[in-house]
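As you look at this complex, bear in mind that one protein chain is not there, while each of the others sits in place.
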Amino acid sequence: MTDKIIETKKLTKVYEESKVKVNALRGIDLTVKKGEFMAIAGPSGSGKTTLLNIIGGLDSPTEGKVILGGKDLSVLSKSELSEMRLNNLGFIFQAYNLIPVLSALENVEYVMLLQGIKQEERQKRAEEILKEVGLGDYINARPNEMSGGQQQRVAVARAIVSNPNVVLADEPTANLDSTTGESLLVMMSEMNKKRDVTFLFSTHDKMVMDHSERLVILKDGEITEDKQK
Amino acid sequence: MKLAMKLAWRNIWRNKRRSGVILTAIVVGLLGMVFMIAIMDGMSSDMVKVSIENGVSHVQIHREGFLENMSVALNIRNPGYVISKIEDMPGLKTYAERVKVRGLISSPENSSGVLIWGINYEREPKLNSIASYKVEGEFLSGKKGEIFIGKALAKKLKVELDDKIVVRGQGLATEIVSAAFRIKGIYVSTSPEYDKYNIFINLKDSQNLFAMNDRVSEIALMADDLDDVDSLAMSINNEIGVQGLKAETWKEIIPLIVQMVEMFTAFNYIVFVIVVIAMAFGIVNTILMSVLERTREIGILMAIGTKPIMVFGMVMWEGFFLGLLGLVFGWIITIFFYAILLKTGIDFSIWADSLKYMGGIGTTIYPVIKGYNVFWSSFSVFIAAVLSALYPAIKIMRLTPVKAFRSV
Partner (left out) sequence: MSGGKNLIVTLAWRNIWRNKRRTIITVSAVVFAVTLSIFTWCFAVGEHEMMISNTLKIHTGNLQIHDLGYWEDKTIYKSFIPPEELTVFLEKDKRIGAYVKRLNVDALISSGSDTGGVLLIGVEPERELEFSSIKKKKVSGEYLKPGDSKGIFLGETLAKNLNVKVSDSIIVICQDYYGAISAAKYILTGTFKSGSPDMDRSMAFITLDAAQYLLSMDDKVSEVAIFLSESRSLKKVTRDINGFLDPEKFEVMTWDEMLPGLVQAIEMDNAFGVIFFGLIILVVIFGILNTILMAVMERYREFGVMMALGTKPRDIVKLVLIESAFIAILGIIIGNILGFGITYYFTIVPIDLAEYAETLATFGMDTEIYTKIYVWVFVITDIVILFSTLLSALYPAIKASRLKPVRALRYV
């Protein structure tokens, strides 16, 4: 029981947009164990981003619930959800992940700062992790001075640095060329092993699917396949 | 909150042109507001200063009721005693005793209603600029039969230096008395109206003419400092009040000027309010735009655990910094211009005639930036900036990350 990190129960999401109802999710039951490196794949419109957003507490389901690290998200307030995300989750988005006015180091420090970690430790940990993702020379660079791949590496560093239980990554390689994407994936896989952090991707990138250890296929808001590799 | 501040500060510098334009608006608004009010205040101070220096002085002692009808019967019987009582009072700088009687001055050509001042030729110049307005001849020297009149009056009477003119008025014994005087000097003050109405003779001559013996109409006083005036008047009243004498401050003597100054000040506060509203429209839109175009970014901030209140704080800090920067730049430029204008003044000579309505102030106005101007204009700019940030800040705080991502 203890290694069950994410559990969703009969998740349903219905969007109502100008009188047309869209069933984005239709009763998703999914269990993720600690330390998994898994991908949710599917064509666009299949509901993978919605699922990720609901798991991350960014969106709320129409029906069903999410239990994250033993806590039911539906009972948390907006501010408690912020707190929960801060301490348990790391996020990596498709693009424009970073705060443009902060340097690489400051972007990584940001989450720790919210957590109230002291200046020296913050700096030490941020520098270490940036070196770890291969950006030791870019500590003081602003996002617009870095390539897309470097920016995503900073995003990974930021997601990892606060020691979250789960990192949610929404199509992290979509804007990268295949070489850069591959090396990013390899790096994340290493992090997963070394730190025992759960990674949950949403993707339609073949490469991501290949690298993942478990692949869940989503189609029209339903799980059609769930295979362990 | 330190983090919100840091983000806000850097956000302001992200779009330099946008921040530049809105800062320019703030600076222009502040500059205009401060100087409009400073000019008004400069006029007000001049009005008060000129009135005080043209004979009103800081405090006047009279028999009660004298100011209402300037009757020669309402006089100070024993000026020597009064002077001995007040001479050593703390805060008193100088004093001069005067006779003031309304009368008629005549030359063979014309006559004119005037106010006759019998003055102590030595003491009066210490608290009255009249001697310095001399343009022809000499100021009074204490000799019998001297008179000092305005250029405008001399013109009206068609008289020149050393000509004889007749002064007529009512003496203490209620009979009409008259005497001839020789024009010793001619002056031009700041107001031709003043010059037409005020004539100066020696105190002794006036006391003789109006059969007043040693009596005087008033004793005028100057305090060491404008702020000491009220307390000085009060302590004099404590000493001499029982004798039916009363010390009145310049505020009571020229209520019209005081009211005019008050009206100017009331107008100034309206200026603060209007300029602030005008500024707020620009600032609100600028902050709103800069926040809305960062919707996605703010969504990410929230997704990785930033609380809504901190996002609110960040936007508020942006308003705060815009206001602060506007103030810093605005005041630097304001002080720069102020330093120049303090030296050169502003030429109002095209409105010379209307300035005489304002107590005969000079045609060069020196702006005066007073404390309340500094405070309220800074405060207004600041409030405009911070309040303008409120609406965008509340709007963005209500945003959820999912909505934020979808909005792009």
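Quick notes on this structure:
Letters A and B mark the chains in the order given here, with residues in each chain numbered from 1 onward.
Everything below uses one rule, namely that a contact is a pair of C-beta atoms (placed from the backbone, for glycine too) under 8 Å apart; a residue touches a chain by one contact, two chains touch by 3 or more.
In this text the structure is predicted, and so the values were computed from the model without any measurement.
For the omitted chain, the shown partners it touches in the full complex are B. In the complete assembly, the contact with the undisplayed chain comes from B:T286, out of B:T286, B:T306, B:T334 or B:T400. Only one of B:M36, B:A211 or B:L387 touches the chain withheld from this view, namely B:M36. In the complete complex, the hidden chain is touched by one of B:A180, B:A278, B:I335 or B:I394, namely B:A278.
Touch with the hidden chain on the side of chain B covers residues 17-18, 21-22, 24-25, 28-29, 32-33, 36, 68-73, 101-104, 106, 108-115, 155-156, 158, 168-170, 174, 176, 255-256, 259-260, 262-263, 266, 271, 274-275, 277-279, 281-286, 288-289, 292-293, 348, 350-357.
Operating definition for what follows: only the chains that are shown with their structure count from here on.
With each centre defined as the average position of its C-alpha atoms, the distance from chain A to chain B rounds to 68 Å. Chain B meets chain A in the complex at residues 3, 7, 10-11, 13-14, 296-297, 300-310, 400-402, 405. Across the interface of their complex, chain B is touched by residues 53, 56, 58-59, 78-79, 82-83, 85-87, 89-91, 93, 96-97, 99-102, 110-111, 113-114, 158-159 of chain A.
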